[in-house]
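First the structure, then my questions, so here it is.
Missing here is one protein chain; the remaining ones are kept as they sit in the complex.
Chains here go by letter, A and B, matching the order in which they are written, and residues are numbered from 1 within each.
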Amino acid sequence: MSGPLSPPASGTTEPTRQPNAAASIRGRRQWPLPKQADPDAPLLVVEGLTTHFTMESGTVKAVDDVSFRLDDGEALGIVGESGCGKTTTALSLLRLLPSNARIVRGSVRLFGIDLVPKSDSALRRYRWREISIIFQGAMNALNPVRRVGEQIAEPIELRLGVERGAALRRAGELLELVGIPRARGRAYPHELSGGMRQRAMIAMALACDPAIVIGDEPTTALDVMVQAQILDLLERLRARLGLSLILITHDLSVIADTCDRVMVMYAGKVAEEGPVHRVYRAPRHPYMQMLLRAFPDVRADRRDLGTIPGQPPDLRNPPAGCRFHPRCPAALEACRSEVPPEVRFADGVRVACHLYPPGSDGVPRALPVAGDPEPAR
Amino acid sequence: MGGRYLARRVLQAILTITFIILLNFLLFRMMPGSPERVLARNLPEAARAQLLVRWGLDKPLIPDQLVAYVSATLQGDLGESYKFRGRSVVDVLGERIWPTLILFGLGEVFAIILGLGLGAYSGWRRGGAVDYVGNGVSLILYSMPYFVIGMALLIVFSTSLGWFPTSGMYTIGASYSGLEQQLADFLAHLALPLTTVAIGLIGQYSILMRSSIIDTLTEDYVTTARAKGLTEGRILRSHALPNALLPAVTLVAINLGYVIAGAITVEVVFNWPGIGTLTVIALSARDYPVLQGIFLLLSVSVVLANLVADILYGALDPRVRT
Partner (left out) sequence: MSGAAATPANLRGERLRLRLRNLADFGRRFARRRDGLIGLVILAVFAVLAIVPTLIVGPLETATTPSGLSLQAPGGAHLLGTDELGRDMLNLTVHGARISMVIGLLATAVTILLGAVIGIVSGYLGGTTDTILMRITDFFLVLPTFVLALILAPIILDLIGSDAQILGIPSTLFVIIVVIGITSWASTARIIRSQALSVKERMFVARARVIGGGGGHIMWRHILPNVLNLIVANTVLTFAGAILTETTLSFIGLGDPLLPSWGQILNMAQSTGAPGLGAWWYFAPPATCIVLVVLSFTLVGGALDDVLNPRMRSRR
């Protein structure tokens, strides 16, 4: 089995962790850290996050025991099929969930501050100023009856206490930063093209100089050329402003282009997580292997695209044990009853799969393909 | 605001008014027998001859009569009333307009403020007691003709409880010691009919605004506003309401024709001396000139009000201005 995707963007064979990268990025911030922040704590640590939706037909366990970490200046990609819980995870960070959803368990520590137990009004302080979001399809994410520049200036004025004129000027600067002439700030959203709207959303997300920007499928609704421009823009902004990025998508190639690390989610749980080049070249979790196999490669010779048989499970009643076992060709007896524990390996990859029990060497196992001899266990 | 949008709307309004005048002309001529029978029913010979000349009835229908009619109308000459012998239609209408305007205008204002406000609140705080009760009450009110509401209010608050007078605009034969007393009497008489008009409208407006706000709340830009950390109040005022108001403006405009029907009947119930009671009087007396004057007046008012609503909509929603 080989990694069908082109190698990740140049220069990221192994992310070189400078000893004071975090400190230098934090030092460059325009606004001070939150009062309760611990200056030495990692940027974002999510542990055991569990979010449930209450519906008439039952409780949907949309996010189950999800943990990950984001360091200053890093870009983490969250990938998975529709409905796997990646958007819910992101929305849970800022508690932007609909009224029938609740965070049942877990912690979200930003600069060491746990956001989960905070009241709504206390949490508001962190929205946009520390974490901001770029939504999918900026078509509707911008208010259609107000000018774009005003919407960008709104959080600057109201959240940072900047006087209105200065806020509008700053909004103009942000527009220029994302490649839109500042005069276009007077336009209404419907007067801009799809790509420009998305750029405007990026400008808006940067308005309060946040520590983390979450992109929820930021390029899905755009055509390929524009998609490339947007990703390029995000990458440049990241380098220039020292941003940390969480990129949510179902498109593996987008992550290959922009992210340092990738987290694969399936049915609300984390399947595999690690540096992009490790996970893409040598995926361990059977789901990730099948995902990669299903992805066409422009340069490789023609091959059958694999499909993953079956359907994602109904999260009101997820399968017992490993949630992927009904569709997994390598399923063991244990997979049907026990939730696989997360195991961390030396190359920085984390997997939750019974094929890699704790204490194993973590070498990726090949999936059985029709006609192959039985793989060694 | 886009000049083209404005120009288009004004042009349409002018066109519609033209058709209304034409329709009025046709109705005039639809009447049985020769027009002179209708126009000059009880007049002496000389006056009748004069009338025939003035209306061009001795000339062919089109274009002469049409031109005569249209030019007369545009100059404000709508003919003379049958019932109110010798008085011009414009005169008769003129003295009845402002009571109707007060009743109808104030009623709309109250209904818009209360109805839209109630609807917005119950849509924002979905599922509260206010929501369910309000929705049920609105549905019932929606099914009641205005005059039924009026009669019910009259029986309860006027006849039984005696809080308000039963009819008219002022107490008959009263003399007032000052403006204050006159105003108080006027307001006492205005209270019930005004409440009737307002109640009828509030039900509709609140139902519409409620569903409009609920729809708006599911939009992505509201989630964005929340993500920006704005207060609930700011989100409602600055993001949800401006968008939710758009269908409300449309509804108020569409509704005007229906409200006029209601206002006419409410005036009848309370014997309020406005256009409504005039209509009933003119109907039973078959006073066609007055009836046509009323038709012209009300139709043109609705068209103009629609124009205002269109302009308002254009001011609120930049998407239609392109």
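As a convention for this text, a contact is a pair of C-beta atoms (placed from the backbone, for glycine too) under 8 Å apart; a residue touches a chain by one contact, two chains touch by 3 or more.
Here the structure is a predicted model, which means the values were calculated and not measured.
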Neighbouring displayed chains - absent chain, whole complex: B
Hidden partner chain, touching residue among B:I155, B:A184 or B:A315: B:I155
Contact with the hidden chain (one of B:P242, B:G257 or B:P273): B:G257
Residue among B:L11, B:V67 or B:L139 touching the omitted chain: B:L139
Residues of subunit B in contact with the chain not shown: 16, 19-20, 27, 30-32, 139-140, 142-145, 147-148, 151-152, 154-155, 158-160, 166-167, 218, 223, 256-258, 260-261, 264-265, 268-269, 279-280, 283-284, 286, 288, 291-292, 294-295, 298-299, 302-303, 306
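Definition applied: only the chains that are shown with their structure count from here on.
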Subunit A-subunit B separation of Cα centroids, rounded to whole Å: 56
Of subunit A, residues touching subunit B in the complex: 94, 96, 124-129, 132-133, 135, 137, 139-146, 154-155, 158-159, 188, 190-191
Residue numbers on subunit B that touch subunit A, as the complex places them: 219-221, 223-231, 234, 238-239, 242-243, 316-319, 322
